[in-house]
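A single protein chain has been removed from this complex, and every other one stays in its place.
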Amino acid sequence: MSDAWAAKPLVAVLAAPHPRARIFAAESWQELTAAFDVHDLTDEPDRLDDLLPDSFAVVGQPDLPRERLERAPRLRAVLNVEGNFYPNVDYDACFERGVHVLGCGPAYADAVAEFALGLALDLARGITREDRAFRAGQEHYVAAGNDDAFLLRGAQLGLIGFGNLGRALLPLLQPFRPTIRTYDPWLPDDVLGAAGMTPVTLQDLLSGSRVVFVLATVTAESEQLLGRAELAMLPDDACVVLVSRAPVVDFDALLDEVSSGRLRAAIDVWPDEPMPADHIARSLDRLILSPHRAGGIPQAFHQIGRMVVDDLHLISRGLPPVRMQAAAPELVTRYRNRPVR
Amino acid sequence: MSDAWAAKPLVAVLAAPHPRARIFAAESWQELTAAFDVHDLTDEPDRLDDLLPDSFAVVGQPDLPRERLERAPRLRAVLNVEGNFYPNVDYDACFERGVHVLGCGPAYADAVAEFALGLALDLARGITREDRAFRAGQEHYVAAGNDDAFLLRGAQLGLIGFGNLGRALLPLLQPFRPTIRTYDPWLPDDVLGAAGMTPVTLQDLLSGSRVVFVLATVTAESEQLLGRAELAMLPDDACVVLVSRAPVVDFDALLDEVSSGRLRAAIDVWPDEPMPADHIARSLDRLILSPHRAGGIPQAFHQIGRMVVDDLHLISRGLPPVRMQAAAPELVTRYRNRPVR
Amino acid sequence: MSDAWAAKPLVAVLAAPHPRARIFAAESWQELTAAFDVHDLTDEPDRLDDLLPDSFAVVGQPDLPRERLERAPRLRAVLNVEGNFYPNVDYDACFERGVHVLGCGPAYADAVAEFALGLALDLARGITREDRAFRAGQEHYVAAGNDDAFLLRGAQLGLIGFGNLGRALLPLLQPFRPTIRTYDPWLPDDVLGAAGMTPVTLQDLLSGSRVVFVLATVTAESEQLLGRAELAMLPDDACVVLVSRAPVVDFDALLDEVSSGRLRAAIDVWPDEPMPADHIARSLDRLILSPHRAGGIPQAFHQIGRMVVDDLHLISRGLPPVRMQAAAPELVTRYRNRPVR
Partner (left out) sequence: MSDAWAAKPLVAVLAAPHPRARIFAAESWQELTAAFDVHDLTDEPDRLDDLLPDSFAVVGQPDLPRERLERAPRLRAVLNVEGNFYPNVDYDACFERGVHVLGCGPAYADAVAEFALGLALDLARGITREDRAFRAGQEHYVAAGNDDAFLLRGAQLGLIGFGNLGRALLPLLQPFRPTIRTYDPWLPDDVLGAAGMTPVTLQDLLSGSRVVFVLATVTAESEQLLGRAELAMLPDDACVVLVSRAPVVDFDALLDEVSSGRLRAAIDVWPDEPMPADHIARSLDRLILSPHRAGGIPQAFHQIGRMVVDDLHLISRGLPPVRMQAAAPELVTRYRNRPVR
């Protein structure tokens, strides 16, 4: 396949919303430009039209309607470096033409998983809350501040959604020997069971979990998946860790439950970002507030660049990509995630 | 052995500093009293002298000099439920007479390990710091607040001390696939190597670790083990998680390094508890402050009670105890831990 | 998608070379026929032509040239239940039309991985050899028969190929804390490194491994991958476990090395099956002989049926399949495996 290019295969890079250097560390960029004829179109995106006829791959998510794709007969891959798939690309046209549509979701998974575990441990043990008290001169030493503390060891945990995030989180949870109930309507029970979890309905998950990790992406089906009624199924003093997408939860209902003292929660994704300055969430004691920081850390961004380089190498050698995530034709048009910028 | 008691073996309980119910959940207490002739001396500790001649075991840490032990010919075990061994017991006399001297350290290990991991994740990701910023209306969304965030995955970690705490923490760290350097002068290299860690000198540990977990107990040798010179060996922006005992570290030096911005730290044990209201530590941004809460949670206390019951059962059946930790004659008089109350 | 069928979606089943009941346990078959309009064409394969115009899926591997596929406008999936992809299907035509091409390789992976570990332990410890000696009255007790025995714990292991088999084998090897060198030219180094292995060249793998697991499939590139020169790179007394495909190895060279006493080997796949009755392999003492039994056990076959049912359910609900393995367009025509029957 690589021999189809007299010289090096042409790769057009439109890394927005990222500055290019955020995702390509110097070493990765060097490796990329050594092997490919790379055109960085960050500051001149319109030049893409000129390049498409010779393009081997597009890194980024520019508008790619069918007619534009038809002008790119040698295109082998569109590599999304943003994390969400938007409808400005004609995915069906890609699939028909055998163009790989690749996503970078897995690059964020470790970062989100570690963060989610950190939030869960914080909810279970009151780390943030007691640090606040300590700074205010109101700390409680030893047993006095630990009435509501509990171990993750042996705890009843629930995972809502078992995609990239769940697969990265699961091994971090396993040494705690928890019971894990998982709800994912896109996966057969045997898949969850073979991974050591109990497949359950959403209702059984909620009513039986001390800590619930909300890891589901947003689709028509999952919007407001956790409404007021569902949240009410959680046992008293349960903990909700929300790190995927805000619309999965009825936000007001969740804050009400936290405000009333019935639930604890840690929230990394918000209905509006930034949140209003006077929003009640900012003052809730049983809440951990995080401004959408779970995934976007330097190592995750650089991981995207590494994955792009590795997969372009493979595709140019006539091999399938293995590091980025192939978009499923059935799902790529379902996601309703908003841009995160 | 059990047949030596015509009736049930006599067990004297002096649970101080704990209220008895803190360590014995109802079920454990019921099981204990069903199998043994239990005398709760919490409110009348002086009655111990009357009971010693018939005592099978003492739960707690009353004064037990040699002359008192000599008046307890049937004594088989002293079960310390406090966590530290104090010199008010003549341990040599116990060992000579074949009296088990048992400690409850393992009961706290899971709680401390989970807490330590939570602190490390918080230091790596700024959870507490950004929650504080969010409440102050100064949060930074997505990449903006993540410049100094890093993954535990693949990180260089250091463990100072590999006793109960280290053994509980290690499996929680392993799924992050870190490199773990460990310093423990009480253990041969092969023990550390077989557990998947690299045995190193303290210097190599400090100079090569991004996150250091201080897990060592206090002895004459370990006091001020981490002095100003040792802390200076840590790489810039390294993180210190201190959860064992404050005297292991030169506290002023540690706070200086945090205050200057060179190190991050999370501290659960303090030179004075409570700390002075105006102490500088209360205002340091790169510090997580925790008022000695890592170990003393309800599940840990109840675990002590379970361990006492299980081991008394075993000893009364002529079997060795397996749940509490047998005090080593070589070490029991070395510890310099202060009471935690 | 499912509503496109007025009634239940039509599924044509041609399970050959398996008897249908080998892959579909009663429960699976019941579940399949309850949800789909199933036609078992085992005994009348020619009826497929009549059914193709309405077929939702074909289970099996009948001839499917482009012209036949064009007569199946509603076809969504071809589910291969044999384990190898043969050129009697026009895969490009499938991909262009968005027809899932699914393989059952993962169903065998656990069975092969357990078998491979069993063979490795047998080679390391001489289980089969000493059982033979015991039956002949020539057993050696205790240390006497153990001169060449070694532990997998901490051993230098090599994996040639890291596909389905390697991924199933890796977790079984990890508790032995071995060093694992892996060679797989289809995978970037970071994939192998992230899984805890060291990516190496074939030469470095061979020269540094005490036990080599040959797990690669047969392509033009991998035929005779282990020739006489490569086998000579193995250290003295190294062990070769061959469980993927015989043509990957120069068979005569391997037997020569075993015959001479320089290597030990366990072989599950043979250049001819059955092997000639008088073949020298049958008498080699340092060889474990296994007649292609690693993968084809009842649980593996039934797993295929479960995967078919689960994935047909998902596809009929408009979701991507997750249990069988999607054939990669780049690879599906490369395999040179012979039928196993």
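As written, the chains take the letters A, B and C, and residue 1 is the first residue of each chain.
The working rule: a residue touches a chain if its C-beta (ideal position, glycine included) is under 8 Å from a C-beta of that chain, and two chains touch if they have at least 3 such contacts.
All values reported here derive from a predicted model rather than from experimental measurement.
Chemist: One chain isn't shown here. Among C:I180, C:V218 or C:I288, which residue touches it?
Modeler: C:I288
Chemist: Just name the one of C:A34, C:A149 or C:A232 that touches the chain not displayed here.
Modeler: Per the contact definition at the top, the residue touching the missing chain is C:A149.
Chemist: Who touches the missing chain here, C:A124, C:L225, C:A246 or C:I304?
Modeler: Of the listed residues, the one touching the omitted chain is C:A124.
Chemist: I need the residue numbers on chain C that touch the omitted chain, in ascending order.
Modeler: 22, 110-111, 114-115, 117-119, 121-122, 124-128, 130-135, 137, 139-143, 145-147, 149-153, 171-172, 174-176, 273-274, 277, 282-283, 288-293, 296-299, 301, 340-341
Chemist: Mind listing the chain B residues that contact the chain we can't see here?
Modeler: Output for chain B: 95-96, 98, 186-188, 190-191, 306, 310, 313-314, 318-320, 322-323, 328-331.
Throughout what follows, only the chains that are shown with their structure count from here on.
Chemist: Measuring centre to centre with C-alpha atoms, which chain is farthest from chain A?
Modeler: Taking each chain's C-alpha mean as its centre, the farthest from chain A is B.
Chemist: Report the inter-chain centroid distance for chain B and chain C in whole angstrom, where each centroid is the mean of the CA atoms.
Modeler: 49
Chemist: Per the centroid of Cα atoms for each chain, what is the distance between chain A and chain B, given in Å?
Modeler: 37
Chemist: Indicate the residues of chain C shared as contacts by at least two other chains.
Modeler: Nothing qualifies.
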